[in-house]
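Below, a portion of the complex is reproduced, with chain positions unchanged.
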Amino acid sequence: MAEIKLEAIRKSYGRTEVIHGIDADIADGEFIVIVGPSGCGKSTLLRMVAGLETITSGDIHIGDRVVNKLEPRERDIAMVFQNYALYPHMSVFDNMAYGLKIANVPKPEIQSRVAEAARMLELAPYLDRKPRQLSGGQRQRVAMGRAIVRKPAVFLFDEPLSNLDAKLRVQMRLEIKALQRKLGVTALYVTHDQVEAMTLADRMIVMNGGVAEQIGAPLDVYANPATLFVAGFIGSPPMNVLSHDIRPGRGPLEPGAVIGVRPEHIELVAPGEGLIDYDVAFCEPLGAETLVHGVTAAGDKLVVRIDGGIKLPADGTRIGLGIDPARIMAFDAAGRRTKV
Amino acid sequence: MEKRVVFDNRWLPYLLVAPQLLVTFVFFFWPAGQAIYQSAFIPDPFGLKTQFVGFGNFEYLFGNRFYRESFFTTAVFSVLVTVSAMCFALWLAVLADRVIKGSGTYRTLLIWPYAVAPAIAGVLWLFMFNPFTGIVAWSLSQFGYDWNHNLDGGQAMALVVAASAWKQISYNFLFFLAGLQAIPKSVIEAAAIDGASFARRFWTIIFPLLSPTTFFLLVVNVIYAFFDTFGVIHTITQGGPQQSTTILVYKVFADGFVGQDLGSSAAQSVVLLVLVGILTVVQFRFIERRVHY
Amino acid sequence: MSGMVEKRGIGTWFTHAGLILGVAVICFPIWIAFVASTVTQADLVRPPMPMLPGPHFFDNYFEALVTGGNAPVWQMLFNSMVMALGITIGKIVISLLSAYAIVYFRFRFRMIFFWLIFLTLMLPVEVRIVPTYEVVANLGLLNSYTGLILPLIASATATFLFRQLFMTIPDELTEAARVDGAGPMRFFFDILLPMSRTNIAALFVILFIYGWNQYLWPLLITTDPSMNTVIMGIKQMLPTGDQTVEWPVIMATAMLAMLPPVLVVIGMQRLFVKGLVESEK
Amino acid sequence: ATQIDFWHAFSGRLGELLDEQVSKFNASQSDYVVVATSKGNYSETLNAGIAAFRAGEQPDILQVFEVGTATMMAAKGAIKPVYEVMAESGLPFDQSAYLAAVTGYYTTTDGEMLSLPYNSSTPVLYVNKDALTAAGLDPEMDLSTWDKVGTALDALKASGSKCPMTTAWQSWVHLENLSAYHNVPFATKDNGFAGLDTELALNGDVQVKHIETFGQWAKDGKFIYSGRRNEGGATFRAGECGLFTESSAGYAGVKNEATFDFAIRPLPYWSEVDGAPQNTIIGGASLWVMEGQTPEEYKGVAAFFNFLSSSDIQAKWHQDTGYLPITMAAYEATKASGFYDENPGTDIAIIQMTGKAPTANSKGLRLGSFDQIRGIIDEELEGVWNGSKTAKEALDSAAVRGDELLRRFEQANR
């Protein structure tokens, strides 16, 4: 159990800086998800915390120690890798016991700790198997087990679910969350999947291009994205970005500035009765909901999300869009949220 | 594994395999058959007359102390070549795997002995160890060690082993390096997080994970030592002194083309065919195993 | 190669020192041979020989190329080249064809043919040397390029490699070609062959070295010096009796004999490594 | 012109001299061209010839060293006897013109010459006089017995010589000739002349004692082993060795290269053995005509042989190389020219060979697979030189192993 504190963390590979100074305070027992598109530096950040990458500048505190110079094994962490990184030549038991053996934990204690983890993860029947004899989900659990038995202060996860199929991913994500709650261990979890981030995080760090664009609780981030990037990244289908202001009584936007409105915050109304008129291109009925694709009278592409029960407008018809102006967000040319 | 999609054609496939089958029959099966047939006869050197002896050649062979010793020699030679070439190569590969910059240069400098013919390797080492003029032999004599592989069986063995292993190191190095680089980095990182030191990681993770490569190289090196080192032995020792470096293939050649004892040579070919058969099975088994790993 | 876990520890200094030592050991014989090829016989008979090249480079190489042993080295180099290329091309062609038949067709005796070919996977010519010699002699192929090449071109290894390669070529590609209307030979030439070309090139490198380095076979079947290859030729330059050994010329010949395959290996390193690693797996 | 293929085993100085003869022949007429090719050493040449015969690619003429004689004689159907070749050619051929001591080796029991004794030799002792002087010895000192040689070696060794003595052809000089020279059998059945069921007898007392002595000398650094054939020649010619036992034909190289004062002496013997010295026996090689060529080629072969046997060619060959003159005429011509006086020691070989009437033990050797048997003897002797075997053990073992090959040869030629 430990807090983690990141202070102005930077990382360069040769001349290229890939992490441009990240600060974060993580409370003991908190579940933090680092989310962002591919290549934004999530793994690099996590690996610096793990001690697998050197830190170019800044300090990482785990508990009350600055760990910058410590070896991974001295940091009191455990890590779950994307490909699980199980030792292919060892049985499930040995995979979990390896770290304990190295630490010279007495045999009976190893036995009981592995058994305990196996029970918790429902792996008891597989302890003698080799990783290749396990299904994807089971392997994932072994990786979890290997982390658990060490009773670390911090769990680090690098996209631990992305090798699983969609169904299993949903199930395992529930299990990981439950486990972390139960053990009360601080967790740092990297993913590029915003749904995973939304559902798992106590707080999430939305990264982009080596910078933390926003840190906050999922629904706060969803409701109040700090930047256009965050607005677009969190939420599906993504926020509509319009280059013409449609709010009543506003002039044209500054060059480069945009407004955003989420597809689920738009209603279909009769032409002329909404904030702006809209030409329906076509509808994609998905059963429970339908996505309406089309173009506003001002010429911006826009998607509306309506309930599956609602009658669909025919392709090519003109209708109006009902939007609560309070729900519209504005962003300046640099992508920062501007108030009102 | 079979292809899902195949072509239909009545005669084309036969036409396509024909060249290879023809060559295989003429130059593999016919000679192999000949060897089996001839192993039952003692012909005179010129092939003018011949005596049927049944298994007589085999009796003669296995009754011959030097033939039995040749098995032992082959075993010692193969083990020494394999172990020394593999250990040295593994050591270099582990080092090369650790350097970030310059590994390409090292690789370039290390791989080319592979291109050197065994016979040339033999000539080079013979030159270095020539008892009268060789630079290494001379240097040894400066330390009071007399080098004469023409008389000393142990030295002769050491020399052919060194020359053979030297040539094989590059090959092993390349495979070990590829093997090392194929080990997922994250597994090693996981071990680091689990607290293992470098040495511990090497012996408990890296080396076991390298075992398919190691086993493969073991087979390849043994085959190399068995057959491809002919040129080394022929140029350096001609099997001597006192047959201390006469490995099985050298003996087949020596008895057949030097000793003019065709019956014995044919019988030895048969023995070798059986040996190769066993090695092939091992190799195939191994290929299967590999698929599963 | 990122990550520092494997890179730190004992220190790069030690690593480089170890590698340099290894390289030195590996390179020493060649350096000695090179030095020996640039000095005179007199420099060599009284040990220790010099460790730095002398001024007789051109004399010795000229002597080797023009006079050589039983035949001038240029002629032996030419023969080696013909043999190496013949073996290489021959092997590739017949292996490609037979692998194609075995993978892409279903026909009677297919599995029997398969096993007949793969039984020979590890049967080197050395093992059946006497009868093979007799077969080739009976066919009247001694002292001919055909005799040098043909017995060595049946290669289960190459067939095996191509079979493995073809297996990895997605079925969909064949199906796409069929939908596009391609018959078997068109598919072979238009799709399979061009797709295999890096593997063919890689195999070419490996087989060239194999062919070039043949020793016992040419030693037996070329009784005519004008057919000698350089690898066997050098053995015949070694002393068998009391004549003085012209070590500088022998070493010059050795350097010349090594040069083509070494150039190939170093120049086509990437293909070579690929060919090696794949052909053996 | 008809091409006559001639495979031989010469290299170095001897190779040059042979090429000289061949080109002289080729220049002397236009019907035939002899193409001489070196096939390596004696063993390699023999093997090349046999392999070629099996492949149907045999040359017209094959040079076979004396060791291969029995093998060749047994190969009826592979060889065409010289007397036949000569008779068919119609060229004059008088067997009695040849030295009896030489031809005896290559004729059938009926006295018909099977091969042409082109280059016959016998072992002699070469002395580096400068080395003896440097060791404080009289360069003209008596070296007729091994005991005396022993004292010379002591002195050479004491003076710091790296190579007091070496030898070529260890089995030929130190067992085969040793046996004949001391009139003890090398093999039963008159050294194989009387039948294929011969057995080796090379482990008798004289041989064991001799090898034992050499074993001790090897251990003391007085005898330096330098190889199975005549590899020691290079070292001797370079001036590194004091004494050198080698074929009389070593003369060609020594004369050509030696920068020191050298002398040729008779092969030493053990004075305590009764009847020693007997005569030494023949070495070198003879030319065999292979079966399966066209009549035209045989004619060419006959013409070439005729040329080689002519007395001026023979005389020159004898004087250049140290090989025995094979015809009486050549011997007489050389003697008449005063060559022996100008080059003392050059007649030692012929005297040593012909000085006494040969006994059953000194007529020569006729053993099947003898090349391989020599290989075995060489191996065993090497065991003595490196101290891993006693002389007795080595020779006993050589006898046992050699007999095995003799039996196999007998079986193959039943």
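We call the chains A, B, C and D, going by the order they appear; numbering starts again at 1 in every chain.
Just so we're on the same page, contacts are C-beta pairs under 8 Å (C-beta built on N, C-alpha and C of every residue); 3 or more make two chains touch, one makes a residue touch a chain.
On a predicted model such as this, the values are computed, not experimentally measured, just so you know.
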| item | value |
| --- | --- |
| Copies of each displayed chain within the entire complex, written as a formula | A x2, B x1, C x1, D x1 |
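As a convention for this text, only the chains that are shown with their structure count from here on.
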| item | value |
| --- | --- |
| Per Cα centroids, the chain farthest from chain B | A |
| Centre-of-Cα separation between chain D and chain A, whole angstrom | 93 |
| Junction residues of chain A, two or more chains touched | 52, 72 |
| Interface hub residues of chain C, defined as touching at least two other chains | 3, 5, 45, 134, 220 |
| Residue ranges of chain C touching chain D (in the complex, touch as defined) | 45, 70, 133-134, 137-138, 140, 142-143, 220, 223-225, 236, 239-245 |
| Footprint of chain B on chain C - complex, ascending | 1, 3, 5-7, 9-10, 12, 15-16, 18-19, 22-23, 26-30, 32-33, 36, 44-49, 51, 93-95, 97-98, 100-107, 110, 113, 116-117, 119-124, 126-132, 134-136, 139, 150-151, 153-154, 159, 166-167, 171, 174-175, 178, 183-185, 187, 209, 212-216, 220, 231-232, 234-235, 238, 247, 250-251, 254, 257-258, 261-262, 264-266, 269, 272-273, 276-277, 280-281 |
| In the complex, chain B residues that touch chain A | 184, 186-187, 189-196, 200, 204-205, 208-209, 211, 292-293 |
